[in-house]
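Structure in structure tokens, see below.
What you see is the complex with one protein chain gone and the rest in place.
To keep things simple, chains are lettered A, B and C as they appear, and every chain counts its residues starting from 1.
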Amino acid sequence: MSATRYAYLGPEGTFTEVALRTLPEAATRELVPMLSVPAALDAVRSGEAAAALVPIENSVEGGISATLDELTGGEPLMIYREVLLSITFALLVRPGTKLQDIKTVTAHPAAQPQVRNWMAAHLPQAAWESAASNADGARLVQEGRYDAAFAGEFAAAIYGLEPLVTEIHDAENAQTRFVLVGRPARPSAPTGADKTSVAIWLGDDHPGALLELLQEFAVRGVNLMLIQSRPTGEGIGNYCFAVDAEGHIADRRVGEALMGLKRICPKVRFLGSYPRAGVSADEVTPPRAGTSDTAFTEASDWLARSQDGRI
Amino acid sequence: MSATRYAYLGPEGTFTEVALRTLPEAATRELVPMLSVPAALDAVRSGEAAAALVPIENSVEGGISATLDELTGGEPLMIYREVLLSITFALLVRPGTKLQDIKTVTAHPAAQPQVRNWMAAHLPQAAWESAASNADGARLVQEGRYDAAFAGEFAAAIYGLEPLVTEIHDAENAQTRFVLVGRPARPSAPTGADKTSVAIWLGDDHPGALLELLQEFAVRGVNLMLIQSRPTGEGIGNYCFAVDAEGHIADRRVGEALMGLKRICPKVRFLGSYPRAGVSADEVTPPRAGTSDTAFTEASDWLARSQDGRI
Amino acid sequence: MSATRYAYLGPEGTFTEVALRTLPEAATRELVPMLSVPAALDAVRSGEAAAALVPIENSVEGGISATLDELTGGEPLMIYREVLLSITFALLVRPGTKLQDIKTVTAHPAAQPQVRNWMAAHLPQAAWESAASNADGARLVQEGRYDAAFAGEFAAAIYGLEPLVTEIHDAENAQTRFVLVGRPARPSAPTGADKTSVAIWLGDDHPGALLELLQEFAVRGVNLMLIQSRPTGEGIGNYCFAVDAEGHIADRRVGEALMGLKRICPKVRFLGSYPRAGVSADEVTPPRAGTSDTAFTEASDWLARSQDGRI
Partner (left out) sequence: MSATRYAYLGPEGTFTEVALRTLPEAATRELVPMLSVPAALDAVRSGEAAAALVPIENSVEGGISATLDELTGGEPLMIYREVLLSITFALLVRPGTKLQDIKTVTAHPAAQPQVRNWMAAHLPQAAWESAASNADGARLVQEGRYDAAFAGEFAAAIYGLEPLVTEIHDAENAQTRFVLVGRPARPSAPTGADKTSVAIWLGDDHPGALLELLQEFAVRGVNLMLIQSRPTGEGIGNYCFAVDAEGHIADRRVGEALMGLKRICPKVRFLGSYPRAGVSADEVTPPRAGTSDTAFTEASDWLARSQDGRI
């Protein structure tokens, strides 16, 4: 086991590695590329790594489904940090290659939607070949198998390529969100700008179950930032939901909402409370009237008095 | 102050008195008729009476609005018991009066809807005159002011009248509900078949406030048995709601729902938790899955573990 | 039958009469006082009167319950207009009476809450006696039965009394709302500032029925202005609700919400769509995004195209 080793979705030169290096502590860790999300997270489970950084939302390197499936299934893990990274691609080629020479181009399939329009405009004649990762695509260009790869500009140096075009991205503000995952432990203290992730299974015979799930949050004024469905692997129509909610599990409104879910759903798994990337406590919308910790405490006091007849 | 004196909405011979006498303890109390609901409840507030029985729902002697207004306004009181009484009227006359002699008939205005059809069929020629109470109507017949009074059959003896017709009631199963009201104190322990009464004020500028109020109950699986609106006296459109919910304030689902109300509403007043009349614990529908005290305790334990990272 | 006769809750000199005289057309009608709300509305049903003005909310002369019961039960009637009247009382006495002479004071019981504080401060020694109406109380003072009456200042002249104190009202902005009721007919066209009244019965065995009722309005963005519960007379726990909603039955969001109620409730009775008193179309909050008639029409068109496969 090593407290100084961090795994990530590799190989070297992926956006995930760049995202990991934005964390200050990364400078003092040994960063270990793993070939898949399950491999990276299993390294954490086995103790080979203290934590792993993997993509979880809107990825250009795949991994979202794998990450969600690993977090919702298998031995429990928890999220301790998130990192947002703006994604732009470079077209990497062997030195000397010109745009008109490019017959084949490669990248991870998840990158394709973000470069499709650019390709149609600038490389209409080129064939797309999928690679296991964007970095691996760069390696295949280095080996001469394909003519060009879409990858992060930073990958050029690693694979001896040069960026022929940079800043390629079809959607404005394309971002990927990554999470730093570790073994379960007490979450860090609330910062005032926090996010809580939870996986929720619905009973399979109840058409209104998702509505009830959302009402557990809504009635306590807890805003949802993201809800993603994942099949449970137990047959058609069996889904679990990975939900990101505003606030920290130590906030009373969040705690009561989670208890409500725990009571009505067959299974709930807490996935972590952690600081929101790129948002400070000043920028957070304050909780709706009646849902602050103070309001909860006053209501508890009032209930205790009422139960005692001191009204 | 007298712990042995119970006030009730009088005068003697009202249905309220009959309802009061169904309580075992009434046999050992001094029963004091009061001329109005406010007077009966003020006797409790001042300590002249230990408790007062007053009608609160579907009354044939009025008093519902007065009772609700007294419970929601003024110095706090609490409900400790409820009594259900089936209501049927007798037509009381001076001995010797025949049906065809009756030109005027009297009773409290609240009785009128329950005898209207019978009167149309059997006393089409008679004029209706309102009385301050059904018992008072009987007294006015005794004095010769009117020819007949609708009242409880039991009132005949008190006022020297005879019941010319009995078992008069337009609606089948007409019942009135009465509550025994005392000064605030700790409610009696849950029996498994309990009811909780609460008064809730809504903020005046929020069209969805009533919906939110009901959702605080619904999301915790607390069934409502009754919701009655009362103007607050602060102008058109300002209402408070008197709500009866299944369960006891010591039940966790009820407690959490009440705290939810307390947090979102400008004012909430607890009016008591008390045994349901005529219903035993066996007959009560069990709480919806996930809303028992056990489910609440398990969810609290799960939350504590999650906050600690023991997932 | 008379198209020129308007009934109202009398006797002469009530606030209801004053409210009725604020309607321009009242100048050309014969105004007929009736001794009760049922009498006034029966005059409409029988054709003796074209319409009747009766109090419906926050009344100081009673009549709310009676009005609601008459509108929700019996032969159908409809509301065509509403009138708001600010209520302040005068203390009416026989000429020469001084404040310190007053031993008994009278008014309709519904007036009592609005003058209670004033009485406690200025007439602490006086006894309260209930009258059949505020105007009738004035008549009883004229006859010498009581020393003073709370009534509208305008009643002084009618009964030969003088206003000893004016502008008495415990609550600021005390208002009563009156409605002009007629036989069913097509409502007047929408003005842009309209209100729709409807009576809704809930099935008796369904704890969430009221919540569902409110959701039929909420999901179409129809704001509720008032919800009042009334017992149906069919036993404890059986209630109907009289609801006032923003908008006109010709507005599509209102129409769809009413159809929704009609589908899920055992009984719904339309009570009228009419202009809001004291509010012009400019002052009305526009409907929530997606609930205007235009939005409904666009959605219908889209549905028709989709059903046709023209997507």
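Methods note: contacts are C-beta pairs under 8 Å (C-beta built on N, C-alpha and C of every residue); 3 or more make two chains touch, one makes a residue touch a chain.
Fair warning: this is a prediction, and the values are worked out from it, not measured in the lab.
Although it is left out of the displayed model, the omitted chain contacts the following shown chains in the full complex: A, C.
Contact with the chain that does not appear here is found for just one residue of C:A27, C:A121 or C:A289, C:A289. The chain omitted from view is touched by exactly one of A:T104, A:S188 or A:Q228, namely A:Q228.
The omitted chain makes contact with just one of the residues A:T4, A:S46 or A:S130: A:S130.
Mapped onto subunit C, contacts with the missing chain fall at residues 76, 78, 184-187, 212, 215-216, 218-220, 249-250, 255-256, 258-260, 262-264, 268-270, 289-291, 295-296, 298-300, 302-303, 306-311. Where subunit A meets the omitted chain, the residues involved are 57-58, 65, 69, 84, 113-114, 130, 132, 170-177, 207-208, 210-211, 214-215, 218, 223-229, 231, 233-237, 239, 246.
Keep in mind that, in the parts below, only the chains that are shown with their structure count from here on.
Considering the contact criterion stated above, no chain is in touch with subunit B and with subunit C alike. Centroids of subunit B and subunit C (each the mean of its C-alpha atoms) stand 25 Å apart. Distance between chain centres (mean CA atoms), subunit A to subunit C: 58 Å.
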